[in-house]
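Left out: one protein chain. Kept in place: all the others.
Chain naming follows the written order as A and B, and within any one chain the residues start at number 1.
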Amino acid sequence: MTIDILWILFIVSNFFLLGSSRLHTYIRVISLQGFLLSVLPWFSEGPVSGHIVAMSLINGSTKGILFPWLLSQAIRRAEVRREIEPFIGYGSSLFIGLLGLLTSFWIGNRLIPPTATSVFTAAMALFTLFVGLFLIMSRRKAITQALGYLVMENGISILGMALLQHDPVVVELGILLDAFAAIFVMGIIMFHINQEFDHMDTDRLNQLKD
Amino acid sequence: MIPALLLIPTLAALLAFVLPSVRGRRVTLVSSALAHLVITGLCWIRRPVPALSGWLSLDPAGLLFLSIASLLFTTAAIYTVGSLRDESPERIPSSREDDFFFSPESENVFIGCLLLFLAAMTAVTLCQHFGLLWVAVEATTLASAPLIYFHRSPRSLEATWKYLMICSVGIALALVGNYCLTAALAIDGGADVSMTVSELMRQGTSFNKLWLKASFLFFLVGYGTKMGLAPLHTWLPDAHSEAPSAVSSLLSGALLNCAFLSLYRIHQVCDAAGLGLFTQDLFRLFGILSMGVATLFLLSQSDYKRMLAYSSVEHMGILSLGMGLGPLGLFGALWHSLNHSLSKSFLFLTAGNLLTFYKTKSTRQIRGILKKFPITGILWMAGFFAITGTPPFGTFFSEFTILKAILEQGRIGLTFLYLGFLALAFIGMSRIFLNMSQGEPDETVPSANARKEPWIRVLPPLILAGLSLLLGFYLPEGLMRVLQEASRYIPG
Partner (left out) sequence: MNPSSLLCLLAAWTLSPLLLGIINRTKAVFAGRRGSPLLQPYHDLLKLFRKDLVISRTTTWVFVAGPLAGCAILGMSTFLIPFGGSPSILRFSGDMILFAYLLGLARFMTVLAALDTGSSFEGMGASREVQFSALAEPTLFLALAGLTLSTGELSLSGLFSANSTLHRGGMAVPLALIAVALFILFLAENARIPVDDPNTHLELTMIHEVMVLDHSGPLLGLIQYGAALKLWVLGAILWNTLWPFSTGHNGADAGIALVGMMGLAVGVGVVESVMARLRLLRVPALLTGAGALALISLIFIARL
């Protein structure tokens, strides 16, 4: 029951991302997802272990606080315009999101994680992964691609949290993925994509093609 | 020996980051590369003891790819010293204008990252644990990104961005593959086994099939992106053509192999779990698709480094195809990876020389290399024969082995596609290579003085070309045994 509310918040936040036009909304929603992820380990089966506390704290502090803060820094530093500028409109994005939701549940219903606390885990992970990938592909700016990457990573973490009791070591590798994402965000600041290319539109990155 | 293999490049990298002297850095680079090569050579004589409770150990396939990486790195290191010297602004004052050449202020970072890149690739070949393997592959991406961005031109920035973005998505998906693998183990019974290749293979068919399939798919997409299998290859031509040539040779010759090795490992596990036919189907599909896509782009290339990059996509397709054809095909694929690495990396090094001489990557502006720069010209022509699989180069024999594997399985359609794509690639590349090498040098195109080609720039590709040719005539006993052990192919 409680975990259902968590899932619904995840789905709704994903749809928010698909339909939103403001960078700041993106960052707030991604922060919200980070906090949701920090609650998620507590639902995993078995006694409360150090891994659960650690993952909860790490998720909350990195995905809930650190990344959103870094991203808003990047936006301020790079003087990005605040609109999202999609290749695919918001209405169509939402519609594709609906199809993605159905497909994820269709596949996810076949993949039930071991000792599942919720039958929706795989479906939710796939859906969030899908939304992240879709955002990477369909949004114009370099920074929105990084944002999409974070969403995708959240989806991976959902799956990871369900497996925390089985192989904590492998799951905690996900933290390295966080580190990777952090480097990404920093990279946007350091590589000065906006300085080299007037603004951070990746459709300007089109010199290299056949 | 395993700690030494990892520590030498890592420590040398740290040293290179801080050393103020130019000469000191370059000596560090070459000497650590040579030390790495020597230890790798020793591994052929006596297999090193596993480290980290079996998470790191050297199996036959690992040894093969470690040797490739180490050999290519040594030649690339020597070459890099030459190119750093030749292309510094003091030697060519105009070099910053066309953005093709090094900006020496970041040489520390360049050499440091180059060595870290070697350490990461070594780790990939050593890792037996899937989690650790994933970390190592992630590390190769991180270490190589600054290398691609080295020219600091808008073009290289674009290439780096695409490389990082697409490969990170791939890496993230590979992590999902790891998670699914954990789930596949845990779902029935939840046996507490370590995720090393040998342990997993011992599990046999006790996996949950559905999760294992999901795991394989995520691994295939994830590491397949890194390997440059179509349609996930889009970053590859950009990154490989914009990187400095020595780096291109490592990316094409060594890094793609590392991704191939990762796929080979998951293939082993799936095969042991009875999913061999499922994985082989997918490998064949991606393989032939990559060959087709790459061939199409090869036919109309006007940039010779991009052409080489697309040829890498094509050869990765051949490797994937070979892996999808059972033991004999796998044998051919592993052998081919060695041949391809040698030929492709000396081609990239030669292309780097051409870029220095002519300062253009356009195939249309270069004529008569053979007349003007004889050694480079001969290397360029040799490279053409080697990469298109013409006898007597080793590539011919390994491609032929894969053909044999296809025929043994009686796949007629696949045979035609395979031969057709190879022939098309030959035609497309011959046009480019012959036009560049033959004919009278076009004096209107500005080029370097027809001075003697510096030995430090031609010796490394010459060594690799020699080895590549040698492998066509003679396959050493030890190498043969390693290939057979890795592919479990017992010649009938």
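Just a few scattered comments:
Simple rule for what comes next: a residue touches a chain if its C-beta (ideal position, glycine included) is under 8 Å from a C-beta of that chain, and two chains touch if they have at least 3 such contacts.
Bear in mind that the values here come from a model prediction, so they are computed numbers and not experimental data.
In the entire assembly, the chain absent from the figure touches the shown chains A. Residue A:Ile5 is the one among A:Ile5, A:Val53 or A:Met137 that touches the chain not shown. From the options A:Leu57, A:Leu98, A:Met137 or A:Ala179, the residue with contact to the chain not on display is A:Leu98. By the touch rule set out above, chain A reaches the unshown chain at residues 1, 4-5, 7-8, 11-12, 15, 19, 21, 89-91, 93-95, 97-98, 101-102, 105, 119-120.
By definition in this document, only the chains that are shown with their structure count from here on.
Between chain A and chain B, the centres computed from C-alpha atoms are 31 Å apart.
By the touch criterion given at the top, residues 110-111, 113-115, 125, 129, 133, 136, 142, 145, 149, 152-153, 156, 159-160, 162-163, 166-167, 169-171, 173-174, 176-177, 180-181, 183-184, 187, 191, 193, 196-197, 202, 205-208, 210 of chain A touch chain B in their complex. Against chain A, the residues of chain B that register as touching in their complex are 130-131, 134-135, 138, 142, 149, 154-155, 157-162, 164-165, 168-169, 171-172, 175-176, 178-180, 182-183, 185-187, 190, 195, 208, 210-211, 214, 237-238, 241-242, 297, 300-301, 306.
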